[in-house]
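Only a single protein chain was left out; the remaining protein chains are all shown in position.
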Amino acid sequence: MGLTPSFAQAPGSEVEVAVPTQDCSINMGPQHPATHGVMRLLLKADGEVLTGAQAHLGYLHRCAEKIGENVDWTQYLPYTDRYDYLSAMNNNLGYSLAVEKLMGLEVPERAQWMRVLLAELNRIASHLFAVGTYGLDLGAFTPLFYTLREREEILDLFQEICGARLTCTFIRPGGLFNDAPEGWLEKVESFLCRFEERWKEYDALLLRNKIFIERTAGIGTLSGNDAVTWGVTGPLLRASGVDWDLRRDQPYLVYDQLDFEVPLGVGRQGEVGDCWDRTEVRMSEMLASLSMIRQCLDKMPDGAIQHPDAGPVLRPAPGRAYVGVENPRGELGHWLVSDGTKHPVRVRMRSPSFCNLSVVEHLLPGAMLGDAAAILGSIDIVVGETDR
Amino acid sequence: MTSSAFSRWWRNLSDGVISTARGMRITLRTFLRKPVTVQYPDEKPDLGGRYRGIHYLEQDLCIYCDACAKACPVDCIEMDATRHGKELEWHAFTLDYNRCMLCELCVYPCPKDCIHQGEEYALVTEDREDMVRDLLTWKGLTEEQKQKVAEVEALKAQRAAGGGE
Partner (left out) sequence: MDGNFISHLLSASLPPGFPFWGLALLAAFLGALCVVGFVSILALVSVWLERKIAGHIQARLGPMRTGGWHGWSQTLADAIKLLTKEDVILRGADPVLFRLAPALVMGSALAMFAVLPFAPGVQFADIDLGVYFLLAVASLTTIGVIMAGWGSNNKWSLYGAMREAAQATSYEIPLALSLIPPILHFGTFSLLSATEQQSGWGGMQWYIFSDAFWVAIPSFFLFFTAALAENKRAPFDLPESESELVAGFHTEYSGLRFAFFFLEEYAAMFAASAVATAYWLGGWNFPGMTFLSTGSLWLPILGALAFLLKAMFLVCVMIWIRWTLPRLRIDQVMTLGWKYLTPLALGIMVAAAGWEAWRASL
């Protein structure tokens, strides 16, 4: 459907020049720097203006759900690390909570607080990466290195507590694999102090930059209604003004004992639900997580970190369970079916990136080619999770 | 109308200049600070005591119970030994790092607490076969562990010599 430019008629003339042009279809990906992994977007463009977009998935499909049916309940944990590899702790947590629901386990208190602490730390790490790479999508390299610098400190903390940086495999059904080493909690505290200072740097360098605002404000606006219709969750949903956060509205672990704010998009620079709002929500969520971690550190009880009934081989009672947790990218749901043996019958997850990605087909048409990277980046997908 | 359009024009311009200047101040400040990177091959990062690197096996303690192999999600541990009463004659204890995801699930169920993950992590090789490590040959140990192994070996040899007399 090409635009047909008809040149304005000179008064009195009857000539109209119509030049029908064909839209240009462009493959953005699978090897494109702005697709954040191996994903392909088929764009249709009329000059610089996009007229259509379609996402093609599956380049990173690893049968994560099918593997779940062939391994033990605990053995599946390392696979959960690998779907949203930027927030392994949160994935571990989502899966473990679902298994615990099947087994009817109540996790010891210290483990619960530790889990919240780790999940929020990982949320900060994930949002840092999201904001940094978003700057990269818009051509600003330096914020990425600043956010990576702080993310690296979080990964160092993870390395110290669980031995791995990215694929943690640390939160397990029944509790945690290990308790925090000596002095670890103090290190978290000191990191938080440093982080607060650095946060202001990203804010001034990226978010308040005039060019950044111009590039993101009013671009890719997703209304609250549309967001709900498309099944969008997480920061995207909240940036569109929908006040919904599983941590507060369906509290799990000890989130109901924490006092935190859920940042919403208010359209400060453009419209509610534009790319700027999404980035801003992520930035504010980092601060919210920071205050949650502080509270966790204050209230951290002593005690066991592992439920005594949860051994290496689990045999949950026959049944089915669904647990959704608030991941950095949205609601990560696990739907597990057990027949009482040591292998799951069905492991199915609702991955936030997948549902959030579907909205590009709605957001991209009408935007400009340069906005494609801006919108895609603001959705912040992890292809490991869309393709699983 | 015109005045508001002009003031918007002026605001855009000054915002652009001011925020650019602010950004440049931040980058300049970082430019003058010390870099945070570690010059990797020359300086080694501190891995921390719990680092999950290449495994090592305390062969003397292992009782050939297969618990670690069973716990592994990707079945990458293979072992073979012959029992002579209480003594074990080891033929193989291999770990396939083509498949291993260094998840530490094999470490927890070990009844003798004799398989560990060490601080060694460099698995660079030109041959896939090299990725299948034989834990019995004491490959992939840190210097300290090698020393420990050597001590144990020496002790054993001593005991064997003593038993022979």
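When the chains are written out, they are named A and B in that same order, and each has its own residue count from 1.
Basically, contacts are C-beta pairs under 8 Å (C-beta built on N, C-alpha and C of every residue); 3 or more make two chains touch, one makes a residue touch a chain.
Because the structure is predicted, anything quoted here is derived from the model rather than measured.
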Identified contact with the non-displayed chain, of A:142, A:223 or A:291 = A:142
Which listed residue (A:109, A:156, A:214 or A:361) would be found touching the missing chain in the intact complex?
-> A:214
Hidden partner chain, residues of chain B it touches = 9, 12-13, 20, 23-24, 26-28, 30-31, 33, 35-37, 39
Footprint of the hidden chain on chain A, which residues?
-> 24, 26, 32-34, 48, 135-142, 145-146, 149, 205-206, 209, 211-212, 214-215, 368-373
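To be clear about the criterion, only the chains that are shown with their structure count from here on.
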What residues on chain B touch chain A, complex-wise?
-> 12, 15-16, 18-20, 22-23, 26-27, 30, 36, 47-52, 71-73, 101-105, 108-109, 117
What does chain A use to touch chain B in their complex?
-> 71-72, 74-79, 81, 142, 146, 149, 152, 156, 159-164, 167, 169, 177-178, 181, 201, 204-205, 208-211, 312
